[in-house]
Every structure is written in structure tokens, then in C-alpha cells.
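All remarks here apply to the structure that follows.
Removed: one protein chain of the complex. Kept in place: all other protein chains.
Our next item is chain A:
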Amino acid sequence: MTEKTPKAPFTGPSRRAFLAASAGLSASLFLPKGLRAQDFPTAAVNTTGLAVTDSDVTVGILHSVTGTMAISETGSVQAEKLAIEQINAQGGVLGRKIKFVQEDGASDWPTFAEKARKLLVDDKVASVMGCWTSASRKAVLPVFEQYNGMLYYPTFYEGLEESPNVIYTGQEATQQIIAGIDWVTQNKGAKTFYLLGSDYIWPRTSNKIARKHIEKLGLEVVGEEYYPLGHTQFNSVINKMKLKKPDVIYAIVVGGSNVAFYKQLKAAGIDMTKEKPLLLTISVTEDEIRGIGGENIDGAYACMKYFQSLDNPNNIEFVKAFKAAYGEDMVIGDVTQAAYLGPWLWKAAVEKAGSFDIDKIKEASPGIELTTAPEGYVKVHENHHLWSKTRVGHAQADGQYKVVFETADLVEPDPFPEGYQ
């Protein structure tokens, strides 16, 4: 697959405009011979009645643009649209332009399932980029399996799932948690941990894995606590932390609660830049920092696979293109980048399979490599998760993370970790 990967797929605004304008006329001159539509007759590449014509192919975008999750999912939608636009500027997939149908899950899980059915049955889309919460993914999963659709799911999540109909482009729990805990114990000499999270499946499962790993290392968890989603009063738990004096506050608070938590932590006199206690999170991306305020989280550490500040040519191009498309003051978080990978991975799978047929894409997906991902090189595992590096970022007052550690090798995805369940 690598030999087909174009050298500079992420193009700036002017270049993109130029490519878009000239693509129709001259794309076939630039592109490898095998990628012209006429070389892939529709009858041959679309054997299962998907929405594919001689000139274009339709995919679905399924996120919440209304309701409480709109705050998080907006970035994913933007990234997916950007990727589609760039792929089209390069001539599309098997010579066909990507068109998309966007549906709104409205932060409501039954609605997600209904819209997924609509996309697969009525629109006959060739793949779907979408979902954010685990609840929405669990709601659409039976639909994708029943109607044999393909879902590209961008969020880091709790693992314990593997479906042939889903490609998980974010990290599963072990890729994020274990590397992060190993890093604080080895580099910061942490011995005691206080686990804190929002009260639903992802934080609870993640903390379970974290606790198992901490105890396996012979270290101690001195407290574990959950608060309802949207909770804004953390004074009590901060008081407890002050009494227990843990080396590490391990926080998996999600959404708006984060803002309350970090502001109150700072107000209570816990200065994270002193690293006593040190704060490690796997749920705060640059997006959340916009609400929290950089000065309130300055000095905390986050463990995930992507930060906007990553210094590599792919990412510099990506950030530039994203800002050109959506505004200079945009920030890009981990999930936004993972969402951006969806259309590219699908394109690679289609081209490897030489067909839009879902079964062939499923078979072709494992082993697909992407050298052009903003996060660096990634590869699809047999279990449909990505091999990816895990990085630790140090939050700065300007709202960006400085990368202080990255794993030397790609971390193998392991959605069903043995001994951690």
C-alpha cells in the first residue's frame, strides 16, 4: 500500500484550491495509472449495490451537531470534511469523488441507531465516519453488523470491544493508560495514586485497568472517586486529596466538569507546576483546555497519542490546512486528529481491495499503513485498532501541550488485555 501513498497529501489552502480547480482536468495525468475511474468499471468495484457511480462515491458522516455532545463532536466533523476535501483534490478514491451525507445523532443514542440505519439502508453509503461516546457506538454497532456497513470511530475509548465492521482510529484503554503510568513511575518516582473520574463506563473501566497496573507494579492507590457527569463542585474531593497527599492525581473527568475541577484545584492552592502532587490525565485535550483556561492547567501532564504541537512535517501541514479551513484560532485535539484518519484509512483500504465491497474492505484493512498521518506512522492491526505511539504532553500556560515523552515503538492495540479485566 505504501507505494501508492502520495508524497504530500496534506496541502495548504492555495495549493488545495489549485488542485481542486485542476483536478477534474488533469488529475489523471498526475495520478498513478491504476487510479483512474475508467480502469475500475462500476460494475466491478461495486458488487453490493452501494452508492457508487462512475464519477462519485457517497459516504456518511454521523455525529452530534446538536445537544450536549456537539461541543466535542464539532472538531471531528471538521476533520472528516477536511480529509474528504483533500482526498477529492487528489482525485478521489478509485478515481471517484467522495460525496457525503451528514446526519445528526443529536447526542441521543436511539437517534444514532436510527440515523445509522438510514445511512446504510436508504443512502447505501460506502462507509460511515462517526460517533463519539461509547454509548452512541454501542447503539449503532448492531445496525452496522446487521446491514454490513463500515464505521470509522475516532475516539479514545475503554476497549473490550472488537467488531469486523468498525475501524477504531483512536486508542483503546491500554495504549493510553499503561504507558502513562509507567512513565510517571519511572521518571517521576510516583508511588501513590488518587484516581478520579466522571461516573460512567469509560472512566470506570479505564480506572480499573489503571488500578490493576498500579497494583501490579507494587504501588498504591490511596483513593478512587466518581462524580456524576456535569458535576461542578469538587471541593470535597480536593480536600480529601490534600489529606491523603498522593504523588499522582490521576484524573479522568470529562466534558464541562473539567473546567470546574481544574479551576477549583488551582483555587484550593494546588500548584501543578510544582508537581507535588503531579497531575496526569487521559481526558483533557487542547479542546478542553480552551474552556479550562491554560493558566488553570499549566503544569499538568496528559497521556494520549496526538498533540497539536507535534513537530513533524505531516502535522505542520495538517495544522496549517485545518486552520486555513476553519479559522486561525482553532485548536486540534487528539480525537480531531483521529477523526481525520478515518477517510484516509478507508481510501487506503478501498484501493488495496480494489473494490468498495464491505467484505473486501474488512479483509484488506489489517496491515494498512499510513505514513502521512499527522501523528506519524500508523498501521491497522488484525483487531481493527491502530498501532500507534503513546505520548506524554506537559500542559503550558498558552493552552498547548509540550511533548515530553513518546514511546520508542508503536504500541500494539490490545482491546481485551489479559489480567486487566
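The working rule: a contact is a pair of C-beta atoms (placed from the backbone, for glycine too) under 8 Å apart; a residue touches a chain by one contact, two chains touch by 3 or more; residues count from 1.
Rule of thumb we're sticking to: contacts and distances are computed from a predicted model.
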From "Propanediol dehydratase small subunit", "Pyruvate dehydrogenase E1 component subunit alpha", "Cytochrome c" or "Urea ABC transporter permease subunit UrtB", the hidden chain's UniProt protein name: "Urea ABC transporter permease subunit UrtB"
Of A:Gln146, A:Asn187 or A:Thr232, which residue touches the hidden chain? A:Thr232
Looking beyond the chains shown, say which of A:Val143, A:Leu219 or A:Ala260 touches the absent one. A:Ala260
Would you mind spotting which of A:Glu295, A:Glu363, A:Glu382 or A:Glu412 touches the chain that isn't drawn? A:Glu295
To test your reading of the contact rule: which positions on chain A touch the chain that is missing from view? 65-68, 70-71, 74, 199, 225-228, 230-233, 235-237, 239-240, 242-243, 256-260, 263-264, 266-269, 287, 290-293, 295
